[in-house]
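Have a look at the structure below, then the notes.
Just one protein chain is left out here, and the rest sit where they should.
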Amino acid sequence: MKKILQSEIPIKIRFSDTDAMGVVWHGNYLRFFEDAREAFGIKFGLTYLDVYNKGFFTPIVKSSVEHKSPINYGEEVIAIAKLHPTPSAKIIFDFEIINKSTGKLSATGHTTQVFLGVETREMELIKPSFYVEWENKLGIKV
Amino acid sequence: MKKILQSEIPIKIRFSDTDAMGVVWHGNYLRFFEDAREAFGIKFGLTYLDVYNKGFFTPIVKSSVEHKSPINYGEEVIAIAKLHPTPSAKIIFDFEIINKSTGKLSATGHTTQVFLGVETREMELIKPSFYVEWENKLGIKV
Amino acid sequence: MKKILQSEIPIKIRFSDTDAMGVVWHGNYLRFFEDAREAFGIKFGLTYLDVYNKGFFTPIVKSSVEHKSPINYGEEVIAIAKLHPTPSAKIIFDFEIINKSTGKLSATGHTTQVFLGVETREMELIKPSFYVEWENKLGIKV
Partner (left out) sequence: MKKILQSEIPIKIRFSDTDAMGVVWHGNYLRFFEDAREAFGIKFGLTYLDVYNKGFFTPIVKSSVEHKSPINYGEEVIAIAKLHPTPSAKIIFDFEIINKSTGKLSATGHTTQVFLGVETREMELIKPSFYVEWENKLGIKV
């Protein structure tokens, strides 16, 4: 059975997150995904700064969102991030945004990140050794 | 041969669009897509307000972005929107973001919108008649 | 001695909050002020929705920020809001943004809000009665 690493974080909706339809503007869900990735990083030792200190940026090369039900101002959401195991030199996350106030699933989504050398600004074609060690330590190597 | 409706709009990059990696933050491409949809709407008579005046919102239910090369502050981009014909009650756009300063393709993407009655707040299962007329007028009915 | 109502809320910095100088983009402090006002509203019963339910919007008519020291990604801040008593039909807040990671004061600021009837869309020239009652209850009437 496969081990899935997962983190959860509550997010309060800002008034500035809403749009003239009275709900959270669709593009802001990518900020919730960012919060979810960061919470994941803190929980499992893989924050932006952890990775940067190993010599890498991990820019987003692909993202997608599927909206199921809108979020109103005053509601709170839970952002869930699950690491999606992959043999390639990528970090793939699956997300769920739950409307805590209604219990409804508000959105799902995915992001794909690659490893970019801070010095070289070149994309790594194989997983950096620090990341393989991290996967081994967490017991999630594919 | 199929007729493709297409619009183009130049966008200047704001300093506030950038992030600590020194390039445009990935989530801001959804704003460029928004600009591209709006330019399309103005060119072909299908703006947010045109649609609203017919009694509909067209919320985004799905969006995706694929990043090819980063954009720096000081660069200008061209956002291209192409309407993707569909028989279902949806508006689907394909986007290209071109880095005008380098000539490179920076990103591609898609958005899917549905028709929501302003009064009913219910999703339409078949294309509203105003939209079918619009398609007919433009000669793009699938 | 005057009673001062005050609230505090921690805020995590998002990667998307930063700009190409590597620090939080100056305009985002107005979002922190928004968080601070909302935390104040929750603590003292004066949220956006509380006010809306009484028939009023309270749009910002004036805002200012003074920056003392920058905030980096990965740092956390504390946003403090203090209600500034006034006899006029306004809600005035003083803010402090403290860099929790360094202990330094990052910024101070102010916002002024007026009361706008949800129905009339007219600005109230005297304090609405619900607000006077709220001030009396909290013991802060000027």
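By letter and in written order, the chains are A, B and C; residue numbering begins at 1 in each of them.
Going forward, a contact is a pair of C-beta atoms (placed from the backbone, for glycine too) under 8 Å apart; a residue touches a chain by one contact, two chains touch by 3 or more.
Predicted model, so just to flag it, every value in this text is computed and none were measured.
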Which residue, C:Lys3, C:Lys62 or C:Lys141, contacts the hidden chain when the whole complex is considered?
C:Lys62
Which one touches the absent chain: B:Glu8, B:Glu38, B:Glu66 or B:Glu135?
B:Glu38
Please pick, from A:Gly22, A:Pro87 or A:Gly139, the residue that touches the omitted chain in the full complex.
A:Gly22
Touching the hidden chain in the full complex, which residues of chain B are there? Just list them.
12, 14-16, 30-31, 34-35, 38, 47-49, 73-74
Positions on chain A contacted by the hidden chain, ascending:
15-16, 18-20, 22-23, 25, 27, 73
Need a quick check: the contact residues on chain C for the chain that isn't drawn.
21, 23, 26-28, 30-31, 34, 57, 59-67, 70
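Quick note on the criterion: only the chains that are shown with their structure count from here on.
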Central chain (distance from its CA mean to the mean of all protein CA atoms):
A
In whole angstrom, the CA-centroid distance of chain A from chain C equals 30
Per the C-alpha centroid definition, the whole-Å distance linking chain B and chain C comes out as 35
Where chain A and chain B are represented by their mean Cα positions, the distance between them in whole Å:
24
Would you give the residues of chain B that are in contact with at least 2 other chains, written as numbers and ranges?
27
